[in-house]
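Missing here is one protein chain; the remaining ones are kept as they sit in the complex.
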Amino acid sequence: MTVMATTAAPEAIQRFNDHEGSVARRRKLVTRIVTHACIWVGVILSLFPFYWLFAMSTQTTAQIFGFPPDLFPSNQLLANIQGVLDNVNIFQAMLNSFIVSGLCALLVMFFDSLAAFTFAKYEFPGKNALFRVLLVTFLIPASLSLVPSFVLMSKLGWVGELQALIIPGAANAFGIFLLRQFCETSVPNELIESARIDGAGFFRTYWSIGVPMMRGGIAFLGIFTFISAWNDYVWPLVVLVNPGTQTLQTALASLNTSYATNYGWVMAGALISVLPLIAIFIIGSRHFIANIAAGAVKG
Amino acid sequence: MAVLSRRSLLTGAGGLGLLALSAGLTGCSSQKSISSNPDELVLWYWNRSMNPSALKDASHRIPGTDRFLNPEMPPNSGWDTKLRTSLAGDAYIPDITAINSNVSLYFPDEEMFIDLNEFGAKDLKDDYFPWKWNYGLTPTGRMCFFPIDSGPTGFYYRADVFAKAGLPSAPDEVSAAVTTWDAWIEFGKRLKAKTGSYMLIDAYQLFTQIINASPERYYSKSGRPLYSEKNSAVKEAWDITVRAIKAGVLGNQQLPTDQNAAWISGKTAGHIEAVWWAQILLDTAPATKGKWRLASQPVRAGNSGGSFLAIPHTCKDPKAAYDFIVWSQSADRQAQAYNEVQLFPSTPGALTSGRMKDASKGFFGPQNSLDFFKRQAETVPAAFISTYEQIANFFTTQIVNVEAGGKDPDRAWDDAVNQTNRVLRKHGVNA
Partner (left out) sequence: MTAHTTGVPLRSKPRNTPIAASKTRKNGFLRWWPHYLSIAPFYVLFLVFGAFPIVFSIVISFTSWDGMGKMTFVGLDQYSYLLGDSLFWQSVWNTFIIWVISTIPMLFIALVIAFLLHQNIRMKSFYRVAFFIPNVTSMVAMAIVFGSVFSDQFGLANSFLKWIAGSDAGVQWLTNPWGIKVTIAIMVIWRFTGYNAIIYLAGLQAISTELYDSARVDGASTWRIFSRITVPLLRPVILFTVITSTIGGLSLFTEPQVLLGNTGVPNLGGTNSAGLTIVLYQYYQAFNNFDFGYGSAISWALFVLVAVFALINWRLVMGRREDQLGQVAPSLISRFTARRAAATKESTR
């Protein structure tokens, strides 16, 4: 970062020197007001759909379909939720989503941190070539091989089973890459060296030095993986043929198709599917984004 | 010491991975059938495709067998996609399944279903409407799809809105006023001018229902495309629909949510659909109860929907499944299904049994909807639905483009013909 900054700096400063002088207090105030106004417009646009989802899930279908729309919540929330519970096994779907996302996150955290630790701190034959392969796979979109993946799953006998969602994503290039960077900057070689002198083997070093020092990165990766697994849609849509194993996303899509006549239920279902994730995100946002700024400045 | 703890760590760390992998390995073949209980037969059906009370009876024991039924409504994000994905994936296939009126879609893979003639379905042939029975026969003559209900169609309309426009509003008057499609369009123009309401939600619905009422559809029995021939039924339906679009009598409401909103508000004051739609309307717009009436649609009634039952090849006990099908579709049971969930019978025996009664509960005011649909059923023409019917959906997508996208109708027609022909050639059909 410093390299970039210094090359561009003199020129930029030069340019601003021409502008020297008047820092009118009024202009400063206007700038601040405009800044806050812009931010708040953005915040409202960003959060409004959530409010609207909530408002609609408290209304009857007739209210939702009414024109002009009713902007305020009504009193149908419990009735709508009841409707969802009576018609869709939403708890089973939620449990499945938790199993899939949770296991995915755990496996990714373990396998990725282990591989990242190795790539960051050890030399072994073929390392660079292997790492290059990993980088290329990073750029392949997941939706590319829908058909052959489905055929593969049917040959493995995994069609309709949750492991079809868990196993293929148990280790990924993104996470290894991320943690490798993390590990290179935050795990000092001296510690690993001294562990080696103490007689600790590779896996012990990983477990007792690598893991604690990568903790923050692993937590980030865990939340990240959990959220993307939770929101995955196209693959579960294809592979989960068993009505007993649906994830929240496919259950919700099916609620939307089957009960277009009762939109209050659809909205309540959507609300139920969104809430756990928002809760997890807000709890985890400390790891996720809160200190990106502070960290980046120091780095 | 170091070695020991490393090993234990290895075991611990690897355990997590092994746990997950073992979940995969033990499940090395997913279940072919949804239920592993040998006495349980799983039925897939969708809301309102079968009578819940019959399913409930069979869920204790299927009469005449020692099996019991487990009726399930699978997540519906496209029925055929769901069923065909299960069949292709060879996993979680139901023991019995309902299939909609588009059974011809399954003809190329007919070996996926059991031939019901093996159990003597042939003997029951005369008990059902011949046109309905014939839909269920595959091109090789196997009987794989057993009739459930049929769907004679009619013109649903809002009598109050019609009356407000100063138009005829009694069923007989309306039927008499719309004997041809052009009269129907003229009628709609007056309705639109007076009240701003539409006759029908969109061009898709009109086009589809005209085809549904036509004895000729897209292909001949030998698989030859008919649409591009001179004066074909498809072209005629297309031209009528285009005239209706230009006259402004269709609502251009392409999404179910918009359609529902428009029925509730009276923005759309009519619909052409089968008998089963009454129940959907009742659920969607309960407040409009008593304001709807039924009139004959122009020319003749069609058949829309009306589903079938089939037994996939993986069924645990095909004989018991067959027994269930025959039992649940007897004349008595079909009469009961009409009374309870308005599934119109596919067996004339139910209609003449005297057990059926008007089930509309005042939704159509004083009008008796059973008498109405009984009359309509007599005019439904027999038609041939080809395996390649789905390929012809270019015509419906193109008519939507004309209505919603303002596409030139002639160009849209040519595109539909060309696209359909291209796909047909891809499937080895000379077009």
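For reference, chains read A and B in written order, and residue numbers begin at 1 within each chain.
Everything that follows uses one rule, which is that a residue touches a chain if its C-beta (ideal position, glycine included) is under 8 Å from a C-beta of that chain, and two chains touch if they have at least 3 such contacts.
Every value quoted in this text rests on a predicted model; they were computed, and no experiment measured them.
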Chain B residues that touch the omitted chain in the full complex: 17, 77-78, 80-81, 84-85, 87-89, 108-109, 112, 202, 204, 252-258, 261-262, 265, 267, 390, 393, 396-397, 400-401, 404-405, 407, 415, 419, 422, 426
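Just so it is clear, only the chains that are shown with their structure count from here on.
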Whole-Å gap separating chain A and chain B, where each centre is the average of the chain's CA atoms: 40
Parts of chain A lying in touch with chain B, wherever the complex brings them together: 61-62, 65-67, 103, 106-107, 110-111, 114, 150, 153-154, 156-163, 166-167, 170, 199-204, 207, 237-239, 241-244, 246, 250-251, 253-254, 257-258, 260-263
Contact set on chain B toward chain A in their complex: 1-3, 5-6, 9-10, 13, 16-17, 20-21, 23-24, 27-31, 34, 46-47, 72-78, 82, 85-86, 88-92, 256-257, 260-261, 264-265, 280, 283-284, 287
